[in-house]
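Below is one structure. I have some questions about it.
With one protein chain removed, the remaining protein chains of the complex are shown where they sit.
Now for chain A:
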Amino acid sequence: MTPRSRGLTMTALAAPALVLMVVVNAYPVVYAASQSLRDGNLLDPGDFVGLQNFTEILSDPLFWRAVRFTLLFTVSGVLGSWAIGYALALAFKQPFRGRGVLKVAFLLPWVVPVVVTSMSWNWLVATAESPLPRLFAAIGLPDVLFLADPTMAVAIVCVFKVWISFPFMFLMMSAAMEGIDPSVYEASTVDGAGRWATLTRMTLPLTAKSTYISWVLMSMFTINDFPTVFLLTGGGPVDATTSLVVLAYRTVFQSFQPGYGVGVAFIMTAALVAISLALFRSIRKVD
């Protein structure tokens, strides 16, 4: 067959995805870009105002608070879920009784909808009568209202995110460990490597590429994560847990300033792409 007919078939195979990307992604992005340069509302595009939305965003203290929270939320979410997922993947490497059932059990925080788990976390921590504050009181710790105190609310949201995300890391890291050739370990045992040395000198380096990839993916999932924060705290108390996505959502749908909200989302995307590119460089170095 000719290269030409091959090219045509490949184009046809990619066509449904391409059409979807143009209609649902490309066209809206162009529209949103023009929105970020205008002062319109949800229905009226408004007048062209240049970079005014962006200068307004960059001089808004709330934006910088959101940047700080988003960084904390993303770094703790990515590294926390990776550390737990990695430890679990190590623990599940060899077969043992009940492995299959336990594996499914550990996947549930990720499988169960966040709408559901945010409600049960709310039940566990929200009021003074909730189980966790009562447990704190019982063991003599000071009274804290977990979702009313800014610092505690930030901590709870980050822990909630780690709890939701670690199963995904567990799956990714398990797959990475399965990909290691067992003979590598035989060689190291012959050389008398202890378990710690095996982990730090063999397993970690051999899974480094998957680790970096999982960090890129989880950073994207976490920075763009709206429901986890919004359903648990709504961005409060006093904006302490307002992430950039929640800020963008609120300015668009609650204060009806799409130019500002979409501008925040674009700044966020630029940062995300920059972080991803930096991590890609690390991935290539590993190869």
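Quick notes on this one:
Following the convention adopted for this analysis, a residue touches a chain if its C-beta (ideal position, glycine included) is under 8 Å from a C-beta of that chain, and two chains touch if they have at least 3 such contacts; residues count from 1.
Note that contacts and distances are computed from a predicted model.
Chain not shown in the complex: UniProt lists it as "Carbohydrate ABC transporter permease", one of "Protein FixA", "Cytochrome c-type biogenesis protein CcmF", "Methylenetetrahydrofolate reductase" or "Carbohydrate ABC transporter permease".
The chain not shown here is touched by just one of A:Ser59, A:Gln94, A:Thr151 or A:Gln254, and that residue is A:Gln94. Touching the chain that is not shown, out of A:Leu72, A:Leu107, A:Ala155 or A:Leu206: A:Leu107 (per the contact rule at the top). Listed residues A:Val67, A:Ala148 or A:Ile213: the one in touch with the omitted chain is A:Ile213. Along chain A, the points of touch with the absent chain fall at residues 1, 5-7, 9-10, 12-14, 16-18, 20-21, 23-25, 27-29, 31-32, 35, 42-43, 91, 93-98, 102-109, 111-117, 119-121, 123-124, 163, 168, 171-172, 174-176, 178-179, 182-183, 185-186, 189-190, 195, 209-210, 212-214, 216-217, 220, 223-224, 226-227, 230-231, 245, 248-249, 252-253, 258, 261-262, 265-266, 268-269, 272-273, 276, 280, 283-284, 287.
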